[in-house]
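A single protein chain has been removed from this complex, and every other one stays in its place.
The chains carry the letters A, B and C, assigned in the order they are written, with residues numbered from 1 in each.
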Amino acid sequence: MTSPQLFTGQDLLCLRGGRLVFQDLDFQLAAGGCLTLVGPNGSGKSTLLRLMAGLLKPLRGTIAWGGVALGQDPEAHRARLHYVGHLDAVKASFTCREILAFWAGLRGAGGVDAALAAFAIDTIADVPGRFLSAGQRRRLSLARLAAAPAPLWLLDEPTVGLDRASVALLEGAIARHRAGGGRVVLSTHIDLATPGGEVLDLAAFAPVEDDQDGAEDAA
Amino acid sequence: MLRLILRDLRLVLRQGSDATAALMFFVLCVVLFPFGVGPEPNILTRIAPGVLLIAALLAALLSMERLFQGDFEDGSLELLLLSPLPAEGVAIAKVAAHWLVTGVPLLIVAPLLALLLRMPADQLGLLVGTLALATPLLSLIGAVGAALTLGARRSGVLLPLLVLPLYIPVLIFAAAGLDAGLSGLSPRPHLLLLGGMLCGALVLAPLAIAAALRAAHE
Amino acid sequence: MDGFLSMGGYAAYVWSSYGAAAVVLVGLLVLSLTGLRRVERTLATLEAAKPRRKREPKAAPAPTATPAAETTP
């Protein structure tokens, strides 16, 4: 799972709903690295994560994995990433084991029980989704990370709804993932122990409000 | 892709609401016609093909709105778009699941209802054959509309308006095939055209659906 | 003159067609014009109300990008 290639972004500029979210943003992430995105609401943390996942295309600039732009081979990029968004994708009528088996199966992996144990939901493995609490649903969504190996983890505020113990489980999983050569990009509002990780403050790349030839002239 | 189809089938079996709703609508819609048009056999036979096809078309449309909605709201669709499975694969799997859930039951029930509408018994084989070609088309074209209206405000009204003009060729050729069968002519040309449209839709519809799904997640 | 008005007995059809044409064409024109006026008025108020933010001196001048998309219709 360790791949020497760098995960890089150059000169990124992103537009959402006609509004400039950030410009001239660069980042670099090597194997084993961890990038924590911080910044006020609306500064583009989720947008940047969706850009990295390939759901969004930047108006300018490129994101590359080992020098190869994402647009070249989107399928390969999707095969190497896990994305955890705000929604937990839990079906009310399926049990935790079935949900996890489905998502792991999509990636041809089978470590379901280990993943359930990693996030302490092996005890409720056979409970249908409709009975799960928010924290349990979130832990089930995070369990997908452990169920199928993928070098790049993109976590959008993973700690929302988690109690102290679960946050520790997440930190453990991230540490194990990074030790194995994987890399993580996450956005968070609470401080998460990510030893040796870098912080990217998106406020530094906010659009400049100059009026003349600035961001939104003569539209 | 098969895994996604099986998941959808299991999902529907457990929830069960969508499948039966479409089927019940089809049955009720067809049964109501004699009360409106009168029981004379020759009228009923004359309008049987049109009634059956239009009821099938509306039944497919009824269950179409929920096609992506469930997965879109709980985030599964986003994860599916980020899985190694290409978006077109997700589209085909969803359409196949929809066809198996709503299309196939229609095929089974249609001959019985056709007898209700005094359709001659020897035409039932042709009816099932025509519906076998038409119902996947209805699922494919309807799915394009469902994907386009993902996240739209009042998609309940919007979806039929988008999809009905595109359903017209399917309705025309299928009804023409059945009419030809009724009047003893060969339904071959109509069914061949219907088959051609099905092949075209099998290739083009997933492209449009995939583009619409990606647009919904931008 | 009345021969012309009666349109050979089809006055109702001919004149209602031209009437419908007038209604549709003029209607679309008027709707478009009023729409344009309304939007440009709200735009003017928004432009005026835009907070006068001083231009912070940017450390690295943003590269003046040439418009990527050719904009002739």
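To be clear about the criterion, contacts are C-beta pairs under 8 Å (C-beta built on N, C-alpha and C of every residue); 3 or more make two chains touch, one makes a residue touch a chain.
Everything that follows uses one rule, which is that contacts and distances are computed from a predicted model.
Name of the non-displayed chain as stated in its UniProt record, restricted to "Nitrate reductase", "Multisubunit sodium/proton antiporter MrpF subunit", "Heme exporter protein C" or "Hydrogenase small subunit": "Heme exporter protein C". When the full complex is examined, the chain removed from view is found to touch A, B, C.
Against the chain not shown here, chain B presents residues 144, 148-149, 151-155, 157-158, 161-162, 164-166, 168-169, 172-173, 176, 179, 193, 197, 204, 208, 211-212, 215-216, 218. Hidden from this view is one chain, which touches chain C at 4, 7-10, 13-14, 16-18, 20-21, 24-25, 27-29, 31-33, 35-36, 39-40, 42-43, 46-47, 50, 65, 67-73.
Residues of chain A in touch with the missing chain: 15, 17-20, 41-42, 59-60, 213-219.
One rule holds in what follows: only the chains that are shown with their structure count from here on.
Contact counts per chain pair peak at A-B.
Between chain A and chain C the centroid-to-centroid distance comes to 44 Å (mean Cα coordinates, whole Å). Between the CA-based centres of chain A and chain B the separation comes to 38 Å, rounded to the whole angstrom.
Residues of chain A in contact with two or more other chains: none. The touching residues of chain A, when paired with chain B in their complex, are 53-56, 75, 78-79, 81, 83, 85-91, 93-94, 102-103, 105-107.
Contact residues on chain B toward chain A in their complex (touch as defined above): 3-4, 7, 10-11, 14-15, 71, 73-76, 78-86, 214, 217-218.
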